[in-house]
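Here it is, the structure, as structure tokens.
The complex appears here without one of its protein chains, the remainder shown in place.
This part shows subunit A:
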Amino acid sequence: MNWLLDLTPDEWNAVRLSIKVATVAMIASLPPGILIALVLARGQFWGKTLLNGLVHLPLILPPVVTGYLLLLTFGRRGPAGAFLAEHFGIVFSFRWTGAALACGIMGFPLMVRAIRLSVEAVDRRMEAAAGTLGANPVWVFTTITLPLILPGLIAGAILSFAKAMGEFGATITFVSNIPNETQTLPSAIYTFTQVPGGDEGALRLTLISIVISMAALVASEVLARRIGRRMDIE
């Protein structure tokens, strides 16, 4: 068993970095994810199909294409990248923040789908009832809608997290594979498979990868079940 836990510093860094990148990607995706899910579930506007397609694009495009598009847009010379770097000092290219951006975008369709389904399941008559009791739209959203879509939020967040843990193509294309900066678990595993004698390290990181993903899944199940019991919707 010792060989399993006896990680080299670089391997530890990959694990830590992966968790950091996935967590940041998940948290940063939540507000826009909720917003887009609400708009798609309830909005009636021209271009809704287009928006829906745009959100789903990362799911159907080859990840390398998404990564390359990110590089073009958010790279140092890209329009968005140059603007953000100049005005806000935010740099994505070849930084862990870029990895988080790539992972967040790749997981975004999954998150939006899960939240949108739960928004569509919300009984809007509950919201009307809250309105007659004096709650303005913001309060209706925070006290009625948000608690009712919580199971969907959790499912969406976990999906996004899991996708980020496994994201490889877009990340490596956009921010490369720099140890300690952009080398997440999949990139590290990939690196191990490219060198002679790297099998043991690849296996170690693979097992760790499985454990983290399973833990996230189990945690979401437990949470969802607890919320479901609390709400007791037949």
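The rule is simple: contacts are C-beta pairs under 8 Å (C-beta built on N, C-alpha and C of every residue); 3 or more make two chains touch, one makes a residue touch a chain; residues count from 1.
Convention: contacts and distances are computed from a predicted model.
**Q** UniProt names the one chain left off this complex as which of "Hydrogenase maturation factor HypA", "Molybdate ABC transporter ATPase", "Alcohol dehydrogenase" or "Phenol hydroxylase, P1 oxygenase component DmpL"?
**A** The record for the missing subunit names the protein "Molybdate ABC transporter ATPase".
**Q** Would you indicate which residue among A:Val55, A:Leu148 or A:Ala170 is in contact with the undisplayed chain?
**A** A:Leu148
**Q** Which of A:Leu133, A:Ile178 or A:Ala215 touches the chain that is not shown?
**A** Final answer for the missing-chain contact: A:Leu133.
**Q** Contact with the hidden chain only, please: which subunit A residues?
**A** 123, 125-126, 128-137, 139-140, 143-144, 147-148, 230-234
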